[in-house]
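With one protein chain removed, the remaining protein chains of the complex are shown where they sit.
Order as written gives the chain letters A and B; numbering starts at 1 within each chain.
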Amino acid sequence: MMHKALFVLPGVGFILLAVFLVRGLFLDPSRIPSPLIGAPAPQFNLPDLGDPSREVTNLSWTGSPYLVNVWGTWCAGCREEHEVLLDIARNHELPILGINWKDQRELALRWLAELGNPYSAVGADLEGRVAIDWGVYGAPETFLVGADGRVLWKHIGPLTVEAWRDEFLPRLQGQGG
Amino acid sequence: MRLRGLCLTVWLALSLPGGTALAIDSEAAFADPAMQARYENLNRELRCLFCQNQSIADSNATLAQDLRREVRDMMAEGRDDADIRAFMTARYGDFVLYDPPLAPRTWLLWAAPGLLVMIGILAVVLVIRRRARNLGDETDGLQGEGEP
Partner (left out) sequence: MIPELGHFALVLSLLLALSQSWFGLVGAARGRVDWMRSAQTSVAGQWLLLLLSFAALVWSFIQFDFSVAYVANTSNSLLPLFYRIAAAWGGHEGSLLLWALILASWSAAIVAFSRQMPLPFRSRVLGILGLVSVGFILFMLFTSNPFDRLIPAAPEGRDLNPLLQDFALAVHPPTLYLGYVGLAVPFAFACATLLEGRQEVDWARWARPWTLMAWLCLTVGITLGSWWAYYELGWGGYWFWDPVENASFMPWLMATALVHSLAVTEKRGLFRSWTLLLAVSAFSLSLLGTFLVRSGVLVSVHAFATDPSRGLFILGFLVAVIGGALTLYAWRAPALQAPGGFAPTSREAFLLFNNALLVAATGLILVGTLYPLFMDALGLGKISVGPPYFGVAFLVPMVPLLLLMVFGMHAAWKYSRLGVAKRPLFILLPVALLAAVGLILAGYDHFSLAAFAGFGVALWLMGSSLIAPWQRRDRWRSLPAGFWGMTLAHFGVGLFTLGVTGVESYRIERDLSLAPGETATLMGYDFRFDGTREVQGPNYAAVEGSFTVTREGEPVTVLTSQKRLYASGGNPMTEAGIHVSPRRDLFVALGEDLGAGKWSMRLQYKPLIRYVWLGALLMALGGLVATADRRYRVQPAEEEGARA
């Protein structure tokens, strides 16, 4: 005959499973952390959105921290976060480099004219190669790059005041920025 | 709706991520059937991160198309499968691979099938041995038959 204690095993196993499931309820399975954090920021050259004959590259920006924001006129969340970006540009002396992802030039330029331009420079990533290099999988996404050129943080989804305050500022201050 | 207008709308709509339209390249990526098969297999292994659980082979989201293009270009440059997977995981993490990596943290996952089967077989063998012993002690008149 089976030892009485063995009969408790299924119940114990189930409790363990339930513990994981509770934990799982408070995680978001679709938010993917970036493997770029801590690594040097990928370098890119993109045609300038306004003047395609000029180049926009983040190479010239190393030495002090900056933000990279991936956006498109087709993306509803980008509209949501636009005010926050304008705010940051106005108040925080932190340059924002924009990557216009898989968009149309005329639409993007009109958008910036109408809603305001928080970007120090905008590159047009028509083919999406730069976005892939940065591990972008949906817009908007915002990256914080430190003075040493390493990616400090990636925020997925519209940038909110709370996110700026709780995720970006502490890391920025850690830089002495 | 005029055909042209419909086409434009369809095209624009297809340009948006997350479409449920079919993931189709406009032609086979490689003339060589072995390369083409390799390309298709790789696409099935890579996850479309924007979609709700589809590979880049099955999704027509813009990101999926772009990633397929990257796979094509890398294969054309002569890079091997491991390189291509490394490219993807460097940017997107292990999440992008449907074939989980073989690492200490996934040891249990890969060992599970073999382990479970072995434990099961072992348990059954132990039970059968005991029951076969019991058989020797039994005297009921059951005549075995093959009927359920």
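The criterion applied here is as follows: contacts are C-beta pairs under 8 Å (C-beta built on N, C-alpha and C of every residue); 3 or more make two chains touch, one makes a residue touch a chain.
Owing to the predicted nature of the structure, the values given are computational and were not obtained by experimental measurement.
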item: Hidden partner interface residues of chain A, rising order; value: 1-2, 4, 7-8, 10-11, 14-15, 17-18, 20-27, 29-30, 32-33
item: Sites on chain B contacted by the missing partner chain, in the whole complex; value: 1, 3, 6-7, 9-11, 13-14, 16, 18-28, 40, 44-45, 47, 51-55, 57-58, 93-101, 105-106, 108-109, 112-114, 116-117, 119-121, 123-124, 127-128, 131-138, 142, 144-148
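As a convention for this text, only the chains that are shown with their structure count from here on.
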item: Separation of mean Cα positions, chain B and chain A [Å, integer]; value: 28
item: Chain B to chain A touching residues, read off their complex; value: 15-17, 49-50, 62-63, 66-67, 70, 89-93, 95
item: Parts of chain A lying in touch with chain B, wherever the complex brings them together; value: 32-36, 74, 102, 127-129, 131-135, 137-138
